[in-house]
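Handing you a structure now.
With one protein chain removed, the remaining protein chains of the complex are shown where they sit.
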Amino acid sequence: MRVQAAGGGDAVTDLLGFTMKALVYHGPGVKAWEVVARPTLVADTDAIVRVDTTTICGTDLHILKGDVPAMVDGRIIGHEAVGTVAEVGAAVQNMAVGDRVLVSCVSACGACRFCRESRYGQCTGGGGWILGNEIDGTQAEYVRVPFADNSTYPVPAGVADEALLMLADILPTGYEVGVLNGGVRPGDVVAVVGAGPIGLSAISGARLFSPSMVIAIDMAATRLEAAKQFGADVVINNREQDPIAAVLELTGGLGVDVAIEAVGVPATFELAADLVRPVGRVANIGVHGEPVTLHLERLWTRDVTITTGLVDTYSTPTLLRLLTSGQLDAQRFVTHRFGFDDFIRAYDVFARAGETGALKVTLSRDI
Amino acid sequence: MRVQAAGGGDAVTDLLGFTMKALVYHGPGVKAWEVVARPTLVADTDAIVRVDTTTICGTDLHILKGDVPAMVDGRIIGHEAVGTVAEVGAAVQNMAVGDRVLVSCVSACGACRFCRESRYGQCTGGGGWILGNEIDGTQAEYVRVPFADNSTYPVPAGVADEALLMLADILPTGYEVGVLNGGVRPGDVVAVVGAGPIGLSAISGARLFSPSMVIAIDMAATRLEAAKQFGADVVINNREQDPIAAVLELTGGLGVDVAIEAVGVPATFELAADLVRPVGRVANIGVHGEPVTLHLERLWTRDVTITTGLVDTYSTPTLLRLLTSGQLDAQRFVTHRFGFDDFIRAYDVFARAGETGALKVTLSRDI
Amino acid sequence: MRVQAAGGGDAVTDLLGFTMKALVYHGPGVKAWEVVARPTLVADTDAIVRVDTTTICGTDLHILKGDVPAMVDGRIIGHEAVGTVAEVGAAVQNMAVGDRVLVSCVSACGACRFCRESRYGQCTGGGGWILGNEIDGTQAEYVRVPFADNSTYPVPAGVADEALLMLADILPTGYEVGVLNGGVRPGDVVAVVGAGPIGLSAISGARLFSPSMVIAIDMAATRLEAAKQFGADVVINNREQDPIAAVLELTGGLGVDVAIEAVGVPATFELAADLVRPVGRVANIGVHGEPVTLHLERLWTRDVTITTGLVDTYSTPTLLRLLTSGQLDAQRFVTHRFGFDDFIRAYDVFARAGETGALKVTLSRDI
Partner (left out) sequence: MRVQAAGGGDAVTDLLGFTMKALVYHGPGVKAWEVVARPTLVADTDAIVRVDTTTICGTDLHILKGDVPAMVDGRIIGHEAVGTVAEVGAAVQNMAVGDRVLVSCVSACGACRFCRESRYGQCTGGGGWILGNEIDGTQAEYVRVPFADNSTYPVPAGVADEALLMLADILPTGYEVGVLNGGVRPGDVVAVVGAGPIGLSAISGARLFSPSMVIAIDMAATRLEAAKQFGADVVINNREQDPIAAVLELTGGLGVDVAIEAVGVPATFELAADLVRPVGRVANIGVHGEPVTLHLERLWTRDVTITTGLVDTYSTPTLLRLLTSGQLDAQRFVTHRFGFDDFIRAYDVFARAGETGALKVTLSRDI
């Protein structure tokens, strides 16, 4: 294997054989910030990236509950990072040691049927969502990134790392799986069921298409308050009022043009399907653990379209342009910042979002 | 009301105050071919059409079971006809007495939000599927057609009435709700679940896009035989073999690009959803009477699109061109032909399709 | 003909046989605000609308030059109005005397092939752009509106007439023919060649899709100043600098995603075609009087799409929602306001827009 010699300096040299610290999964409910071996190149298309900033995803909490079957004891969690290239395999074309990159949650072989159609999340050539799932992830000092050319993006000038980090997963997820699958158009009325980080991301993305009204529905007042900050015109607390009646009143009895599900339980999916007007669209983003009931006895006549999806990150170049041109405010997702040694505390703050008000927490080498 | 004077002749004159015969619904399980009042113009946009040929739809059997809530005792059944214009209201622009027309199953006000977007099936201005449902239908010697300009099509030269009649409902339904909603493209593998008349219509429509393989799935050998005649490349009897295993083997383990549901029970919808590949589409045509289970715990990651729909008949002009140019063989749907006085027998033959091999039965004035 | 009796009051009663004042074309260069006969209903689908506010379009200046062949001596100019229904034909369904309506520049028969596909501007059933062109127009105290149900929109509550009037032509033209034909998407770089009212309308419409950069190109400093007000990020005076070099520098040598032509002379079309990147789109809005040169020797390899179009007004319902929800600022187009008796002066101010800074001038009954 041909390995470029790193250029010197304190952190990016002398990798091989050394150790690092990482957030390791040890079975349901058990995690530790502990010393492990540093990753090394496996395939010619790999890169090793030093992690400068990473974050915790709601999916990581699912992993810790034991809900993600590919995850095994001893594997490092995490699938989002901004970092610095430390080493590249012989076949890597588009990056050099020392380059700063965004590491995407989705890796892409670039050659399979799905990658050829920009559906990287469905990659059958060894990519897809593998980081912190099928292989070691980004909540570590270093991470091995497979198919590095197709799975990273250069850090643009003038963008804060923590803003850019929101493009590793959450913003393309809300935009692709919620907004684009939902086909949001100017003038639409859009309902977003669930105002957690993914729901807020969908609200941010929907606003790019100038809807006439965005309605956020959640049971937590703090989340609804956040939804207003992110651009919801109307918020409905479905603990306090009937969301279907409220939406029908807001839409002259018609229902919404697009309903985006951003929770992942049967009740919220069924609510989304009940909110949508004839010829409308329901875009599911939520991670579901059990089947839902689809009321085809009502929906079969209504010309509705229901979509599901894993993020593909085909929109990342677009979102990068929107971020650098100031059309997208990514930084406002970041509510709490930690150093790597505070990883366990960061998980705690993020897991207790209801109390702490956490949206996204970041962990950085330099804090 | 201004009524054009009919031009003389035996059947099209002297309408007002006269009687006719019609197939009348008298509550669940009860129908009769009996004498009723002839229809008269109600709105300026109405036409009265003398029915020359009509047919029985699977939906009419549902009506007779009592499953269609808008249907009341005393109403005439039927929503498909080819006929001759007998009388037109003052505001009708595009037809004259004596013109021969196809009466579509969907009436369109032409001005509501949905009609403006060619979604006539969802008309909120008084149209939609109203014939033989909300108002008297076409299984009669005469029928009142509301919004006549937007709800009928001139009979093109050189086309047999019984072929044209297939464009009143069945062919646009299979084409719009199955094939176009399913997004069939050249080279696709398409599974059609259910090989009754609607499934066969979806097969006919799918073939227009040159799929690489059409797979028909049904439990009746006679229907699968018909499916082969209509263009299925492979047929699967799901009473005899596991259709999922068979389809995965045919598609290299991937699943089909498009699955079209043409039955209307939970098991067939769930089968369709199980057959589809990642990034594939499930198009529901079936009339469902109860909820189905949607396995979002498997589908949420698979980028699938599920559609429902009532026919809009926006494709009728296209299908007329295909019919007259010989690209579409509509006549092969017609397996049995009756005169109006044999209406009760025709229903019997159609209802026992499993034994009689009936696909579509026609009833004509001139037989 | 059945005519609804008007409800009384000063202006809407006793129409038949009376006169009114109107802006009449009398051959190239000659117009007069003079007394003519009030219009009366001709077809059952007509309405007579009392004009409350109207405006002058750039096309009206073309008419006065003698450039529009359908226009004849004695015909009333104008195709934009907000008014009050004074009389309706027997077949008009959706409006009553006294209703306030937006009169669209495009009339639609609602039944022809093109109307069925929402392409009302191409109507072959007697509609299209006929007002102030093939029949008398809106620059008058009263106007006859053919196909009234399909050619007018109810005035929504809370919207100023002069803002709404911008939806009669200019805003749907910029949006449909420029922005939607151009396929503007979030993150795009959009160049608009020509910053007159139509170009500004295209800029307003493009902003609805959150482009990363809108570049306005014009030779008049005042228009470029207006372009900034309407949302251009960068303005280029192509009298002062090479617009192609400037755009290539702004886009890293690539060219723009979408170029919108809003002038109507060969040089500006050719400039638009030179600005666009591979796989980009050129949307022509300009009214052209002579052929242009298309450099296929360069463009044949570049995967470009070029569109032309007359406004169809299919987007009017969407724009109405955007107007009432505050997403669209229509009122800022109005720079000068006149009473009907100042019509000649209003034409003069509009024709000398370079000096007067006029964008849109309005003429109202109540001033």
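For clarity, chains are labelled A, B and C in written order, and residue numbers in each chain start from 1.
In this text, a contact is a pair of C-beta atoms (placed from the backbone, for glycine too) under 8 Å apart; a residue touches a chain by one contact, two chains touch by 3 or more.
Because the structure is a prediction, the values reported are computed rather than measured.
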- request: Could you run through the displayed chains and say which ones the absent chain touches?
  value: A, B, C
Query: Which of C:Val304, C:Leu323 or C:Ala358 touches the chain that is not shown?
result: C:Val304
Task: By the contact definition given up top, give the residues of chain C that touch the hidden chain.
output: 114, 117, 119, 121-122, 264, 269, 278-279, 284, 286-297, 299-310, 312
Message: Touching residues of chain B against the unshown chain: what are they?
response: 185-187, 207-213, 233, 317-319, 321-322, 324-325, 327
Interface with the unshown chain - residue positions in chain A: 44-45, 90-91, 93-94, 109-111, 113, 116-118, 125, 149-150, 314, 317
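Rule of thumb we're sticking to: only the chains that are shown with their structure count from here on.
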Statement: Here chain A maps onto chain C under a C-alpha rotation whose angle in degrees, rounded to the nearest 5, is 180
- prompt: When chain B meets its copy chain C, do both sides use mostly the same residue numbers (more than half shared) or mostly different ones?
  reply: same
Statement: Distance between the CA centroids of chain A and chain C (whole Å) is 43
Statement: Residues of chain C that touch at least two other chains are 317
